[in-house]
Every structure is written in C-alpha cells, then in structure tokens.
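Apart from one protein chain that is not included, each protein chain of the complex appears where it belongs.
Moving on, here comes subunit A:
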Amino acid sequence: MKGTHANLSKEFITTSDKTDWHNDALWFLRAKRDKQRDTIEDWEKLRSTAAAIKDHTLSRLADYLQTFEENALQNGMQVHWAWDDAELREITASILRENNARSVVKSKSMLTEECGLNPYLEKEGFDVVDTDLGERIVQLRKEHPSHIVVPAIHLKKEEVSDTFHEKMQTEKGNADPGYLTAAAREALRKDFIKADAAITGVNFGVAESGAVVVCTNEGNADMGVHSKKTVIHCMGLEKLVPGYKELAVFTRLLARSATGQPVTVFTSHYRKPRPDVKQHIIIVNNKRTDIYTDPEFRQAMRCIRCGACMNTCPVYRRSGGHSYHHTVPGPIGSVLAPFYGKEKNKDLPFASTLCGSCNNVCPVKIDLAGLLYKWRQKLTDETSADTSKKMSMQVGSSILKSHKKYGMVTTAFRWVPKSLLQSKFNPWNSKGEDGKKARVFPEVPGETFRQWYKKRQK
C-alpha cells in the first residue's frame, strides 16, 4: 500500500515544513472566494441555477454535442471525437504531423494532463512547452500539477528560484516573484516565437454558437492561438452549455469560486479561425460516458473545475495535491478517480473527513461528501480488502456491539503506559523534518466517561 493517500500525505507532512504554510495558502483562496460571494445579492440562487443548467444540458447532452459540432463546422472549425485518452493523443499527433508542426505551445488543460498528452508527444519527437506559469514551473521540475487551478501551489518561491536558476540561468538565490515571473515571460516569449502550433484546454463550449471559451489570467492561451497557423482545442464532453444566456451564469461563478476574482482577466471566445489558420476542436470522452451512465454519480459531470472544493478541504489543505495520486486531486478528484481504476484508487474516497465543506462551496452544488460516502460502500464491496483494515474493522465492530466488551477494553486501554503510546512504535506519532514531534498521541484520561459520570452523580 505504498502509493496510498495515507502514505503519500505522511511524506508531505513529515518530510517538509510545508503543512501549515500550504494550509494557509489554500485557505487564503477560500477566504477570497467568500468575499466575492458576499458581493453577489442572489449567490445561492446563482449556484442552484448553475446546477439546474448543467442537469438540463446533461439530460440532452447528445443533442447539444451535435448542435455544437454543426455550428462549429459552419464557423470553419474542424471537429474531432476521441473515445479515450489514446485517441486524443493520436488525433493530436496526426494533426501536428499533417501541418509539419514540431514544437507546440500549450496553455493549461487538465484534460490533456489526464490523457498523458505531453509525455506522448515528447516521445513522438515533438517539443511541448506549457505556457501557464504554474504549469511551466512543474513541467521544468518534471512534476505534475498539485492543484487544478494553481498547479505550483505546493512549491515555495525558493524552490522555484532554484529551478529557474538551473533551467533558465536566473540569478542564484533571487526568489522575488516579480523577478522570476519576468524571467519566465522573457523565456516563454521565445517559445511562442519558435512554436509551430498552439494547444489549449476548454472551459466552456457554447452549443448554440459553436464557440469554445477559454479563461486565463495570463493571456497565455491567446498568445499561442492568435499567432500560430495550427490550433487545437481539447474539450471534455461535459464542458457544454446551451447558449450565451447560460454562459453568463458560469462566467459569474467560475473565477469567484476558484480564486476569489470577480472574473478571470481574459475570457476568450473562439468562434471562427483567422484566414489561413486551421483550428481544430477535439471532443474527448475518456470514461465520461461511464460516469454519465451511473445515475448516482452523473451529477459529478456538472463540475466546472474551479478547485473550490480543494481550497476548502481540510484534508487536501494539509496533505497536498500530490498525495492523491490522480490527475484531479481533492474531493472532486476522489469522486472521479475510481472511474479510472477502482482498485488503484480505492483509497481516495477515504481521504476525506466527510465534513461537507466542499458541498457548501461547490458552485454547481455537487453532493461531494455524499458521493464520497457512496464510493466507500461500493469500493469496500467491489475491491480487494486491505487485510489490516478489514481485521481492525471486525475487531472494532465486535467491541462496539457489546457493552461489556467495550467497558473492558476501555478500562484495559488505560493500563497501556504513556511512554509506549507516545513512542515510535505507535504509528500515530510522527516527527517533522527538524526531528521534532509533529503529531503526538494524546494523553489518555485516568477514568472512562462512565466512571467520571457515575462519580459526579454521587
């Protein structure tokens, strides 16, 4: 069970001093989100409207996809359909080959991350440069994004400075974010000039107009799209909205929920290619039809990938995104992950306290805690059991079922010496990087609650 969330988060918690810092960084986003919420008069109704729009769109998804394709074709776009990750990779590579494109600038796309596009293209001999600053940082470090909106949130500026010094020859030890951003801008400008093609993700597809909408703060998607002759937009099939009227609801919610901005700096609507430009849209399934077919889990397809559930999740905030060993981390990631491998992702729905904070912030009102709870039941039945967990559950159940056994065990537990409970033999205890104790088993009170209660009655 080496790669489980529990083990990976232990690494994050005990081998770095980042836990509190990471926790605060994410909570900062959550607090900014709350401020934005308070400026909108009808916020709760905005959320429920968004959920209803998504449910409506999903109930007619096949029709809307066809409408979208017809309109996009009429606008001069080329439309492709990919059944799975492999097909997305192949279509992309063949478009690039047909247009003699060897190097690509790519803006943020969790979908292509999910489909392993970068490693595939690199293996096939293409150069791929991620142009979102956060994604560029993790790409240079050969890591994966630890968050879907702020990919480098797990890194301190000193680490970024070291990476840039090594890869881009910036001044050693200069960790000023302004300096580092300027250096990245200069380096990326050269990549934009050199590239033959641009690839983007998609935030929304507008069925009635055939437009794809991409939201960025940096403007990096547009730098590529408007300067290259070959452009590819990769879109998950759940990204559709019926028309502009509905798009208004989502542009009001997305950035407010994600980073606490009233809107992203750039909301670009690509409808028609420039003259002499080949612009492609790849509509991607990759197991989305499996989620769609499951009536209990279909609501997870409402997700607009804002990341609000991660920013608020007490487990995500303290364990870091890489503990989740799935492309999308946090509560929504743990709901989606079992569709991509029940056995390998069976631990993820347990990486939650089920506190429900994610439900309260989700802009499309997905019952995340409820769905995580459902997965726990299903996965316990449908996957191989972890022996230690199974045994401890059986022991626990037999003790909790019997009043007598419970009394005996809780009394006996008090005899275990504190020196043993707080020693390294108890896996509960952990040490931080500095060798100091990071988590210590709490002291056991001298008497049980019942003993205390009875004494008090007298």
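The rule we apply is simple: contacts are C-beta pairs under 8 Å (C-beta built on N, C-alpha and C of every residue); 3 or more make two chains touch, one makes a residue touch a chain; residues count from 1.
Everything below uses one rule, namely that contacts and distances are computed from a predicted model.
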> Any idea which of "Peptide/nickel transport system permease protein", "TIM-barrel fold metal-dependent hydrolase", "Cupredoxin domain-containing protein" or "LUD domain-containing protein" UniProt assigns to the chain that's been left out?
Replying inline: "LUD domain-containing protein"
> Which of these touches the unseen chain: A:F28, A:F413, A:W428 or A:W452?
Replying inline: A:F28
> Which one touches the absent chain: A:D85, A:E114 or A:E246?
Replying inline: A:E246
> Which residue from A:A72, A:L111 or A:L180 sits in contact with the chain not drawn here?
Replying inline: A:L180
>> Touching the hidden chain in the complete assembly: which of A:L8, A:L65 or A:M235 does that?
In response: A:L65
> Among A:A72, A:I199, A:M223 or A:C362, which one is in touch with the chain left out?
Replying inline: A:M223
> Residues on subunit A that touch the omitted chain in the whole complex?
Replying inline: 25, 28-29, 39-42, 45-46, 49, 52-53, 55-56, 58-62, 65-66, 75, 81-83, 87, 131-134, 137, 150-153, 155-157, 160, 177-178, 180-182, 185, 188-189, 192-193, 209, 211, 217-220, 222-223, 225-227, 237, 242-249, 251-252, 259, 262-274, 283, 285, 289, 292-293, 295
